[in-house]
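A single protein chain has been omitted; all remaining protein chains appear in their positions.
Labels run A, B and C following the written order; every chain starts at residue 1.
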């Protein structure tokens, strides 16, 4: 993640109902500005008005004229509204290190802003606007990433509220400074929080959802990269292309499988592999034959996670829930992220299949019985050892992925007088997913190093249209391994090539 | 699972493209007969013909004129076809105990039969017909449940092939007998296997898919039962019904959440809970407020698993794959079950949320601070202890569920000369899912015991239309706990009431 | 486990301080009788007397004149002692299926009896004596294995108390009958429980400890068998014996490693492997070179688990704890089994290393590149397929072991008004360990099948003194695989040979 983001004009208009993972990525990572749609603003105002009316009638409303959590039985008098809401923000700030990057902070602010826009929180529209001001002026509160049991990232996103009222620290134009000072310089007054504002700020899964959206966007790039590297490996081993044929995949038409197979075939267009298909191996090792099914399973899992998360990003997650139409505010549990968090857990397992498959392909690329080439792809069997220990690097990272896929969403306690007896560890599950993705970039990078080395040793292949570009993206940065050198340097470079999207961009250009 | 199934007439027509989980359950558990559709039969014949034509041309075809697995390099001569295929069945029979019940065996046979019908295996139509004969005559081969690494349940479903050629044992009309003897009595000749038949018999995920379909059907009944028991518990605690309101759920319209909320509201129709909603608790404990979201997540996960599995049941899983249109047979990996197996893993985690939530509700039903009733719902605080230790029973079973949700699909080896370097442990994942479901029946049963006891102690509740039926379904078998007695007897009875569907049937009648 | 056990004379004298896992196995499985030592009996009596004296002084004592668990605040009057204790047994009986075998029930009863003998429970000596009467007369209460969160197996071992007071069912002389009837026939009066007796019966980890002792005894046999099968495999592959040398192991003197290496060298005494050590492979695959280190790690883990469990079996686990010397009864938590349960969890992981290693050896025994023999050890490469799919059988069972080693001891809830906020799932952890061991018997059996087949194919080996006996133990029951046959039959036979100890007995004779 970048440590500084330039805010760009051409704002994304937010209406609380149409935000995509891709748009969120744009705002967070590329610094796009945002604007609240007129309809959404009207909903916010109508909702706020209703809250005040109901408060006048002395109907007990959680977090408005009553305390929150276990303190739901405590009456909050009108004169105490501001102090109560300020105290709520202060006392709920209990997150711990590490802290979000600038892009991550933006993702989280946007994720919260959009779920306010259906107008079911009753928040002061000025508070909602503050998220947009922060995003557009590049004011990024210091946001701890840990401490939330998610359902609802109360302990962490309260730190956004801190900055809004002029407490705590923020990043602004690449510098860390006191929030109060940043607000002053930016010409923003510290917010005075009104009824229910504290609760509306903290009672959201924005940390998990914002970080989760970034993870899914990165995962999509990873899968698309993996398709390309697999295609290159298939050339490196002179593999049989018949398992890629469209007819095969139409016989079992999973959406992900079809997508992967289409991509791999397109990448290999023009490759000499198609010429001599008949003379090739009757049945390649599964890791070379089964990749579109495995990548397909990951695309399917990604599709599920993304669908569930985008529904969340465009729904209300507030409790209580303002039913504007019925002019009521009712208690609920719409802050529960379990259904989309389960999608993330499933995605992790899918990625582990992809990881093991990439590891097995890489190991085979170093094995003469499968390649007809030298052991460990050394360029000189007498004088050089080649890629002998990179097998350990990838499989040790794969073991970490195996560990990361263990589930975590159900490991919660009953808290707060046993009232809060459900949670989902949403931030941790999202964080795990991102850790898995990061390790996979290394594994795919090392697979790519092996594939280009094998192709160089082979010498006589005509690469596919896109695999040729993939080959160049690697070889532009890492030369042929002619004699032994410090492999860790090559690995680090290749990792950056794939993770920063250069391989994907090169191929799809 | 029943140990004996009567085969019924009114056969289900199978066409290889429209089989549902529910239909599979009917054939397996209720003993419905089957018939292969005419179109499907024609496809089988055309496909078989093509196989022979290609074999004549001496094109190497895996499992036909070449060996399977690592033996793909071995040429199989025509005179050796029968012996080779017989040997294949024998040598691949390597499953271990336990063995499938009759209903399970039927599920597995049907799951295989239907994936043959797209006509991509090239199997002898008579072999395909044999599955139907077994199903319709009630001949059920002895089928070991363990030993397959799934992708492809080779080691276990080969035992179906054993019976087809008159080897091994079968169940017939409630008796175990030698397969050869059963065939004779049934007027069936042992099959002589032709080219590719052995491979077509073993190279399928039918064990996982058949058992998986049974699991999903049972899971759906479990979720529907859980909705009802939750509704009863809400009455037992005089809970706040506002979190159930339609408006709340339309604000976050996940399909599962909507389904659960609709069901719970319908169950509570007419309940006195709706009358005094305003005077009730502002925010019930989450386990009482969040159930539709949690059950909804489980319905969503079930929906994904079922969608992916039904696509499998109606696709080709054969390798090589007969491309009839192109008159070719090509190598592939359509036997890979990963994408639907991941759905099962996700479903397991979803069920654990449901389990913990039921446990927390049950614990609270024994806690005066939440109920206003006696400790452990004893009928006599001086003379009786009540449901004190059932809290341990449910949470110990919940701990087993916590263990069962740990993932297993990626723990495989590279086998057979390192060629088979991907698998999914599909049978084990399915078995885990069934184990989770079984433990949940206990937990839900014990929640129901608590709820009816609390309702009896409370005395003055008007139950909902369906919750009243739920109440009766329990109390018909387990009397009020007026004095201490052996609780394990009550638990066992309640478990059978819910697991055998009596509670659900009673309520939905 | 046997379903019927003959009780033998020559009773084991129990003093509460010297019971070993081996002795427990003798009483449980071989049916040895027991006798309470005179010193122990005196302690029981002195302790009981103290309890009555303290009760007279109206000092509140948990479980005596006060309730148990959350009911610790309830006063139990003297006239209510018997009914309270009877109710306690009834209401705490909340276990669920499956049920213990006869040998298991004996193990559990003995495990409880011995921890009473330090005289810290204050139990009526007649109740303690009842365990001995049941063991010696072969009266075996129906004992459910699940439902306890362990710490303290309250919900399950209460079923032993049921039988003592004439409730529930028992096994006697191979028949199931009502406990009351069995007592009558055996000439025993139903017990009338006095103060604290109910608590003393249920407040113990006897289920976990008794089952755990059986597991450790079986595990020891497993490890010793694994040493022998490994030795045979080393011959089968004509492996290098230099890694077995004593000097190597003295250079890293872990007790387990030394034990395994000594055993393997002894097994290979006289083998032709020692003759041509120099000409053999410089470095065998690790699975063939590293076995003594891996088995050693398992012996070390077993040593830890056994040491911790035996300390438990010979300590007091009662709460409150009678401090006879100080003439007081104090509250405590000596029923916490965590320290020895952690040993079982560690042992599970150790066994998985052993399992994977056995799998890798077996796979290599089917791989010509490592053996110089035929693929899958077929006797006829043209006509027979050999042990091709047994690789799947072992690795699928290994995947189950991988799943079983996931930890479970920390997955507990706060129960009973949040007072019982620690547990260890001891029965489940022990059960998992036994499941691991059972799967390993299959894996070792299949390794042995491969080894003897390779040795037969090789033909010219002179086996070691004990490995020759191992070879015979297998070949006595499973003939050479000359032509393909149903492998599952061979596997089942070999499993019984190793699990029932015939291989070990044969070799050590």
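General remarks:
The working rule: a residue touches a chain if its C-beta (ideal position, glycine included) is under 8 Å from a C-beta of that chain, and two chains touch if they have at least 3 such contacts.
None of the values given here were measured: they were computed from a predicted structure.
Per the touch definition above, the residue from C:31, C:95 or C:118 contacting the chain not shown is C:118.
From the set C:409, C:453, C:467 or C:488, the residue in touch with the chain omitted from the display is C:409, counting the whole complex. Check C:129, C:418, C:435 or C:492 against the missing chain and you find that the one touching it is C:418. Residue-wise, the contact with the chain that is not shown comes from A:363, picked out of A:241, A:305, A:322 or A:363.
Within the entire complex, the positions of chain A that touch the omitted partner chain are 67, 69-71, 74, 80, 83, 86-88, 90-97, 144, 146-150, 154-155, 158-159, 162, 167-168, 359-360, 363, 367, 375-376, 381, 383-393, 395-400, 402-403, 406, 408, 411-413, 415-417, 423, 425, 427-428, 432, 442, 483-488, 491-492, 495.
One chain of the complex is left out; on chain C, the residues touching it are 60, 62, 66, 72-73, 118, 120, 151, 240, 242-243, 245, 247-248, 251-254, 256-257, 282-287, 289-290, 292-294, 296-297, 300-301, 304, 308, 311-312, 315-317, 321, 323, 325-326, 330-334, 336, 338-339, 342-343, 345-346, 349-350, 352-353, 356-357, 360, 364, 367, 370, 402, 405-407, 409-410, 412, 414, 418-422, 424.
Operating definition for what follows: only the chains that are shown with their structure count from here on.
Chain A and chain B have Cα centroids lying 32 Å from one another. Remark: chain A and chain C have CA centroids separated by 46 Å (rounded to whole angstrom).
Among all residues of chain A, those that touch two or more other chains are 406, 414, 418.
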